[in-house]
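What you see is the complex with one protein chain gone and the rest in place.
And then subunit A:
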Amino acid sequence: MMNLDKLREQALQEWKEIKYPKIPIITVGSATCGRAAGALDVLSAIKTKLEENSIQARVFEVGCIGMCYGEVMIEVTLSSTPPILYHQVNTDIAQKIIEEHLLHNKILVNHVLGTRDHLKYEGINPFSEHPFFKNQVRIALRNCGIIDPENINHYLANEGYKGIEKALSLNPIEVIEEIKKSGLRGRGGGGFPTGTKWDFCYKSDSDKKYLICNADEGDPGAFMDRSLLEGDPHSVLEGMLIGAYAIGANEGYIYVRAEYPLAITRLKIAIKQMEEVGLLGDSILGSNFSFKVKIKEGAGAFVCGEETALIASIEGKRGMPRSRPPFPAEKGLWEKPTIINNVETLANVSAILIKDAEWYSSYGTDNSKGTKTFALAGKVNHTGLIEVPMGMTLNNIIFNIGGGIPHDKKFKAVQTGGPSGGCIPSTELDLPVDYDSLASVGSIMGSGGMVVMDEETCMVDIARYFLDFTQKESCGKCVPCRLGTKQLLLMLEKITQGKGEMQDLTLLYNLAEKVKSGSLCGLGQTAPNPILTTLKYFRDEYILHIQDKVCPAKVCKNLIYFKIDPDKCKACALCFKACPVNAIKGAVKQVHVIEQDKCIKCGVCLEVCPPKFNAVLKLSGEEEPKNE
């Protein structure tokens, strides 16, 4: 068998020149989140500045390191200083960094996040000691934000493709055993043991088998798979190679959301590079294993993340799920045995084969091994992409890694599992995050969305929001889901509009249980979870909406109103000018008043009222002022 020794040697040489450079190395985090914060402008500002000063340096883009709230991030390595990571960089600061750090060897301490690679330098701590990173264990995300995702050499230099080399030296059963031993469970939401699933497919007798990577990522509050594909596509592709070898597939697909153009571009580049070095195609690395892979772009339907719907979609049909069994491992794409694995599952597969099962299973809990990535968002200070060992408590994730709730507001709930998951209240913050514990409180692990909510989030409105989503995305094939989610949504709308009755709560609960038990696929079976968990933990909020016509979080439009405090208003006319419907009376030096019958409750007055005056009040429950 051929191996990659020669290529790897070159790659290691290239990598060494980055780690111990002769000329300055600058990397810019430019995944989607970085770009939204202006990474591409920063990149061109850096290039301009380098040119102006005739500085020779190497500049390249890397993926997301996970600290989305700190974007734009850049890293500078000189022959004389270790890698220094800067955060919250804009074009001005970037140019200043070039000026000070590159030209005068002076580090811009105010913007330093830390040093890389556990090196302490002139009082600057390694970034790995930062609270955001300290408790993380990065296995799936091992290379994200570190390597250039468009350069296969960077992946090779970081032990890349050692996993497929190892796999090819074993027989398929041994590979499957290794994955079984690692305890890896599917990261796409279902949590089914990956090795066991592969075993089924391996045992299905067929002339043709397929392996599909599910990169549809439909949870509307999650972006782990996108970051992974943008930051380290080779780790996922290597996982696909290993899986295909294990089950005996020689063709594969990656089903990617069309909304992820950068991920698609990077996958295409990676596939081409693999073909060039013989990691795709016939007789891979000289073995008798052949594999090719195609990219299929999704066309915007949440249900297509479900495996049987996904198969229908690849076949060119409407993406409707069908009942299982038969499971795809027996009858999948074009009726052939097919394995569908999530992006993160596959990135873990390559890591496991590169190291070994024992190492992997040393992380996590009894029934949930390894790590899990989460897209941490909402009302939390450190929003971003994290990876933690299974079993870490919610408390640790939200308050240590996440840095707590902004503006000293009170934590109310955390939502995991997206539209299929539930809202977990503060009383459960000590819950370890693993498949079984999350299920025990009515939520699910899901694919890794984790949205933090504070006192200003209305739990009835959140339930309504998710039902609005699932109702729209229901494919309509089965009645409980198609009609049930619609009725559930209507009831929730009624309550948030202040028109609910107490009996609605019983009705809501009963129907939710019916939709859960009667639906055909996971979409309908889990759609009621947001309702059931909020009913269980936040029933008092429902009752306030119904009996007192009060929205305690002051979100539900029909139950709130705005008022200008005459004692605080300085008659500056800002709100008066900004109101889109001219509902504010007053003039300069004449205290402003909101005409309630004209007010559309858009909140613009509250937004523009200068904080030093703070004269606009948002109220719910108190008696509404009459128009004067």
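Please note the rule applied: a residue touches a chain if its C-beta (ideal position, glycine included) is under 8 Å from a C-beta of that chain, and two chains touch if they have at least 3 such contacts; residues count from 1.
Going forward, contacts and distances are computed from a predicted model.
Peer 1: I want to check something: the complex is missing a chain, and I'd like its UniProt protein name from "(2Fe-2S)-binding protein", "ABC-type sugar transport system ATPase subunit", "Pimeloyl-CoA dehydrogenase small subunit" or "NADP-reducing hydrogenase subunit HndA".
Peer 2: UniProt protein name of the non-displayed chain: "NADP-reducing hydrogenase subunit HndA".
Peer 1: Where the complex has a chain not shown, which of A:Ile23, A:Leu103, A:Ile173 or A:Ala299 is the residue touching it?
Peer 2: A:Ala299
Peer 1: Out of A:Gly418, A:Pro432 or A:Gly484, which residue would touch the omitted chain in the full complex?
Peer 2: A:Gly418
Peer 1: Just name the one of A:Pro21, A:Gly278, A:Gly586 or A:Gly603 that touches the chain not displayed here.
Peer 2: A:Gly603
Peer 1: Where the complex has a chain not shown, which of A:Ala578, A:Cys599 or A:Leu619 is the residue touching it?
Peer 2: Selected residue, touching the omitted chain: A:Ala578.
Peer 1: Hey, which of A:Glu315, A:Asp366, A:Asp430 or A:Glu622 is the one touching the hidden chain?
Peer 2: Counting the whole complex, the residue in contact with the absent chain is A:Glu315.
Peer 1: What residues on subunit A make contact with the chain left out of this view?
Peer 2: With respect to the unshown chain, the touching residues of subunit A are 32-33, 35-37, 68-69, 71, 218-223, 226-227, 258-260, 296-302, 313-320, 334-335, 375, 377-379, 383-384, 415, 418, 449, 451, 453, 457, 462, 465, 469, 475, 578, 580, 600, 602-604, 607-608.
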